[in-house]
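Have a look at the structure below before the remarks.
A single protein chain has been omitted from the complex, and every remaining protein chain is retained in its original position.
On to chain A.
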Amino acid sequence: MNMTSNIPAPTLPIATPETTPASVRARSAIELQAASVVFGTGETAVTALSPTTLKMASGEFLALVGPSGCGKSTILKLVSNLIRPSAGVVLVGGREAAARKLRIGMAFQNPTMLPWLTIEQNVMMPLKIVEPFKRSYRQDKKGAFRDRVHALLKQVGLGDFANHFPWQLSGGMLQRSNLCRALIHEPDLLLLDEPFGALDQFTREELWQIMQDLYLDRAPTVLLVTHDLREAGFLASRICVMSARPGRVISDEPVTLPQPRDIATIYSPEFVEMTQNLREMIAQARSS
């Protein structure tokens, strides 16, 4: 895609390796068919997600918003195959989620860095596990991969912290490392669970820019969970609103503003109107 952003674009250090075949990408990236999730059995059963149907085309950027506890994280876990649906079907890249047709990068809501590894080693972990990087991990971990990790960390402002341990970083810094770990292996499908939650406004806007450039450049499919309506409006090509627990999708609208967007867009009348509408919808969803 194009890179006609009028903001100087920080580029990601990317040497694109073989990606998922076009035949797979052409199909819808994610398809939930009446998928529901119930935790536990009998009296203690909790419905985390009532039957939800949701379809995402390849290359779409979908923002998922909704009140706390409505099952947004649960949807991400379904797609990344951490949990199986209690009923219904979850297809990723046209196959069962367990088949792992797409290369997934996930940023968890809580940045769970492995405490015995430095930030650099943590961020490098996908390169150790995911094909095709895995094959050359031994040769490249001290060279190309390391440079790549450092460049990415630098881009999110963590250049000086590569050799620190997770407990030596602040919450927001951990979240940025978490984001790096989701991006480093150039996934086809990005699952981001409130990745900018613990950041100050300016850092957040900076990362929005990076995220947008990355999206426009590589066109991955992105499923972003967020509580920030401006974030959803700025980044997404489509916004889904979920109802209160047990959640289901109550609104599904494309964002018509042209991309790339610039931070000033946020203050434009159309944008404000859009977020106002979303806000009301969520307010209703909460009270119902």
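As a convention for this text, contacts are C-beta pairs under 8 Å (C-beta built on N, C-alpha and C of every residue); 3 or more make two chains touch, one makes a residue touch a chain; residues count from 1.
Please note the rule applied: contacts and distances are computed from a predicted model.
Of the names listed as "Putative aliphatic sulfonate transport permease protein SsuC", "Aspartyl/glutamyl-tRNA(Asn/Gln) amidotransferase subunit B", "Polar amino acid ABC transporter, inner membrane subunit" or "NAD(P)/FAD-dependent oxidoreductase", the one that matches the UniProt record for the absent chain is "Putative aliphatic sulfonate transport permease protein SsuC".
The missing chain, though absent from the display, is touched by one residue of A:Lys55, A:Arg100, A:Arg146 or A:Arg238; that residue is A:Arg100. Residue A:Ser80 is the one among A:Thr52, A:Ser80, A:Gln209 or A:Ser243 that touches the chain not shown. Remark: the omitted chain is touched by one listed residue; of A:Leu91, A:Val130 or A:Leu207 this is A:Val130.
Across A:Ala45, A:Val89 or A:Leu114, the residue that sits in touch with the chain not pictured is A:Leu114.
Summarising the interface, chain A meets the missing chain with residues 80-82, 100, 104, 106, 108, 110, 112, 114-117, 125-126, 128-130, 165, 167, 181, 185, 191.
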